[in-house]
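Shown below is the structure under consideration.
Note that one protein chain of the assembly has been removed; the remaining protein chains are unaltered in position.
Chain lettering (A, B and C) follows the sequence in which the chains are written, and residue indices restart at 1 in each chain.
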Amino acid sequence: MKNLKLASREIAQRTVVNVAGVEIGRDFVVIAGPCSVESEEQTLETARAVKAAGADMMRGGAFKPRTSPYSFQGLGIAGLKILEKAKKETGLPIVTEVIDPRDVTWVAEFADVLQIGTRNMQNYSLLKEVGRAGRPVLLKRGMYSTLEEWLNCAEYILSEGNPDVILCERGIRTFEKYTRNTLDLSAVPAMKELTHLPVIIDPTHSTGRVSLIGPMSLASVAAGADGLLVEVHHNPEQALCDAEQALTPEQFKQIMNRLRPLKAFIDQQEKSEVI
Amino acid sequence: MKNLKLASREIAQRTVVNVAGVEIGRDFVVIAGPCSVESEEQTLETARAVKAAGADMMRGGAFKPRTSPYSFQGLGIAGLKILEKAKKETGLPIVTEVIDPRDVTWVAEFADVLQIGTRNMQNYSLLKEVGRAGRPVLLKRGMYSTLEEWLNCAEYILSEGNPDVILCERGIRTFEKYTRNTLDLSAVPAMKELTHLPVIIDPTHSTGRVSLIGPMSLASVAAGADGLLVEVHHNPEQALCDAEQALTPEQFKQIMNRLRPLKAFIDQQEKSEVI
Amino acid sequence: MKNLKLASREIAQRTVVNVAGVEIGRDFVVIAGPCSVESEEQTLETARAVKAAGADMMRGGAFKPRTSPYSFQGLGIAGLKILEKAKKETGLPIVTEVIDPRDVTWVAEFADVLQIGTRNMQNYSLLKEVGRAGRPVLLKRGMYSTLEEWLNCAEYILSEGNPDVILCERGIRTFEKYTRNTLDLSAVPAMKELTHLPVIIDPTHSTGRVSLIGPMSLASVAAGADGLLVEVHHNPEQALCDAEQALTPEQFKQIMNRLRPLKAFIDQQEKSEVI
Partner (left out) sequence: MKNLKLASREIAQRTVVNVAGVEIGRDFVVIAGPCSVESEEQTLETARAVKAAGADMMRGGAFKPRTSPYSFQGLGIAGLKILEKAKKETGLPIVTEVIDPRDVTWVAEFADVLQIGTRNMQNYSLLKEVGRAGRPVLLKRGMYSTLEEWLNCAEYILSEGNPDVILCERGIRTFEKYTRNTLDLSAVPAMKELTHLPVIIDPTHSTGRVSLIGPMSLASVAAGADGLLVEVHHNPEQALCDAEQALTPEQFKQIMNRLRPLKAFIDQQEKSEVI
């Protein structure tokens, strides 16, 4: 694609992003946790549960970009400190969103991976800032953006000197109303031919329905994704956001039980014959 | 969903459509062949190739709904006779599109399955006619239609007395330009909870790119689809339509080599634990 | 646009479609009436009201393509006979939809203009049939189709020998939920540079809200549209379809009172200076 330099597949075959030993782009990486950090109890309980089920990293939002200014906006620094505790206890690296360029430096002290949310994909000031933060960046696709625009946003980060960008497809906005968004799973093989960066799938925000998360997680493995970003809450009914789409720890465990063996099977197939 | 009676999941768990022994909804069924029947040689060669690679049924269009009135519109009855020959030789049942209610009765003489294309999904006269044709119907999703509208179109067919409807997701129209359409793979598990009818995937028209067909075929299996409808041409470069998206027989064979073992693996997983 | 021959602006400046003396493409033409013909009383009352308010033609559906097979599908021939009576009394030419190629010939006996609905825009069998029917055709834009596809459908009709095609923009499907569809008013000047055919606007189905019909009707005049197709019902609350979007005769009259003077003003502006 025109304009692309550092993100282009032409300059590398594949990038492996190393986060405290977790190798995104080599291993199949599962990042799980609540939409937002609500309390120490909720976060620690969920952290233990996803760790036990085999998650590689933990997600949790301390800053929540919400449609309404009157909705819960996250706990801020208090939330980050809770995440720090959860990391200490479980050893799981932390993925957390940053929404303001002025916060990047200090949030990076708590985060192993800085997440850029779908509404901020084209927030270029923020992209430039995380490009200089010395932390891997998980860049969500804008719900309204083309693959080309998405890659150019990765380019914004890479061109500031940060080579560690993880792309995350989280559904695009269409006319369909049964699902929250439409998961564009074909973005995985498409991105694999356009860029060397790892691509993971968010089956939670894309479908918005607990019942669809399992099948689409398996499909993500088969499509060649490098991992998943999935919402788990120890008590979804009381979640302060996205209550209707968070998995219980038990549901998450059931999906995990199938993911790794499927991934192993797919890899074996690929070794013996290339599609 | 409101208004649904016969198509609703509430009245049955699953429907198996039997086409000359091929059981769609029980087996994973692969329907392959050219976009349009162009010549006897082309059709027979492709038929032999897809048969050899393990296809269960053959597709091929004798009536092509084309954007421009000046594009190749299909061979009509001559095309159907060629398909008949291909069937005689290979034993593969035939799936072919019908676009005019006046043609349904006689096209049904040649077809094992009548296909309703994406542009005709809401052609209610045609739906009613195929509802009385005594042949299974493959109903493609309108490229612009919601799951609810699609199911209501199935209801049109069922309510005329024809219980054998196969749903086929073929991509929806979005703003993305890299792919021809956006494959809505989450429609598979979504439809599985809304209806008892089998759901197959068309990875060809949805992606419009040969390179994406393999990964999305595997993903379809993992998502729980009941089969695939895929374009294969013995010489894609000379195809009269969709030249850029048809698989060669060799590419098709490579995908087939992985599909069945993957399906067996997925089934085994499902048996031991339910997501 | 490629493939276009007869519909292209390159072959003519403008086409005027003459319907019983009403000149679409020269005059600003208002076509009004109920979504569907429900009864003689409803149709005659509405016909008198729209005539009194200054409508040039009357619309009313005898065949209704409905999402569900269990919804009211129209009165069929009984509806056409009611329209005939309304025409006899008011003198208003009749615009009515045809949805089955087998009905075109006899429906054309009742209709002054044959309407092709949005769901049938790419029903090519139907397009070819109305192309041979000897009656002007009002071709609605598919709710999912590009200007190029729409023009190619006009080409299907023209290429069968019927030069009298009126294009009608009726809103496209987007993510916005406040309106029923999104009225693409820029399609008017766009089509004026691509084709010589007249273009009218349906402010009813595009907005789906009574309160928006007045402003968008005025905007249609200013954008250069050749007319309007608008739903009026003598008692909207009891309408069998589209109850929430039909104007009362009184509302219609108020809009009409502003349309003609505005059109005269716009025409005068255009004469003295060209944009």
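Here is the rule we use: a contact is a pair of C-beta atoms (placed from the backbone, for glycine too) under 8 Å apart; a residue touches a chain by one contact, two chains touch by 3 or more.
None of the values given here were measured: they were computed from a predicted structure.
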Among C:Leu6, C:Leu92 or C:Val221, the residue in touch with the chain that has been omitted: C:Val221
Statement: Filtering A:Gly33, A:Gly60 or A:Gly142 for touch with the omitted chain leaves A:Gly142
Contact set of chain A toward the excluded chain (per top definition): 3, 5, 65-71, 99-102, 119-120, 122-126, 142-144, 148-149, 152, 155-156, 159, 173
Field: Where the unshown chain meets chain B, residue by residue
entry: 173-175
Message: Give me the chain C residues in contact with the hidden chain, please.
response: 144, 146-148, 172, 174-179, 182-186, 188-190, 193-194, 206-207, 209, 211-212, 214-216, 218-224, 254-255, 257-258, 261-262, 265-266, 269, 273-275
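Note that in this section only the chains that are shown with their structure count from here on.
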Query: To bring chain A onto chain B by a C-alpha fit, how many degrees must it turn, rounded to the nearest 5?
result: 180
Message: Just the number, please: Cα centre separation of chain A and chain B in whole Å.
response: 34
- line: Multi-chain touching residues of chain C, meaning two or more other chains, are 173
